[in-house]
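All protein chains but one are shown in place.
And then chain A:
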């Protein structure tokens, strides 16, 4: 489906993820192939324990791949120095910042670290990037609040603003909608959609909100016990991929409404 003139940001070929120890390697998932285009929102879905986080950690360079290759913006991920990678890829993790004593402004400013000098002094460009990130995520009025004063939804917006301030072509988010109510889940995913479109950044997020992801994603990466599929949500529905996501005797997928329902 990827036409040749489209700019490919993230590409995986025969990728296998898992954990390597001295004696043996444990494969979590293998035969992963996809090509993600610039400026798209991509949802990653799959049951608990299927290896979503491991895949994201591997793509983010936080753990080595067992085999296969990954290319980020045309370069193999392992060829980047840590600092170069920091200008190509930013992350939003499920864990909150270690220090909640930071002000929102300080938190978001840290996103500029790959670009600042040894003292971390912010130039006018840095301040513009920070202000833009705060505007885009509606966090400007939180600037002087401390992180411990924020609600989960606000904290998630601030974390996204930090990744935006890092100004990378790819942003990876690990379950950005956990702990949030329905309104905030929809709000965050709509925000990601808007950001992908307006800033032309590629956004890859893992989620359990499959119904919402189907409605908003440009493409989806679906991990089932047998295979890993990458396609547009429409085609994935047509091919019946979502039916194989969970054991069929418990949960079924209704292709006409695009929703999951519990089977009695």
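The rule is short, and it goes like this: a residue touches a chain if its C-beta (ideal position, glycine included) is under 8 Å from a C-beta of that chain, and two chains touch if they have at least 3 such contacts; residues count from 1.
Methods note: contacts and distances are computed from a predicted model.
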| item | value |
| --- | --- |
| Among "Putative phenylacetic acid degradation protein", "Sarcosine oxidase, delta subunit family, heterotetrameric form", "Regulator of SigK" or "Iron ABC transporter", UniProt-listed name of the chain not shown | "Iron ABC transporter" |
| Absent-chain contact - pick from A:166, A:206 or A:241 | A:166 |
| Residue touching the undisplayed chain, where the options are A:16, A:122 or A:186 | A:122 |
| Selected residue (touches chain absent from view) among A:14, A:31, A:100 or A:238 | A:100 |
| Per the touch definition above, residue among A:68, A:114, A:153 or A:258 touching the missing chain | A:114 |
| Contact partner of the left-out chain, one of A:130, A:221 or A:236 | A:130 |
| Footprint left on chain A by the chain that the document does not show | 60, 62, 81-87, 89-91, 93, 95, 97-103, 105-107, 109-111, 113-114, 116, 118-122, 127, 130-131, 143, 148, 166 |
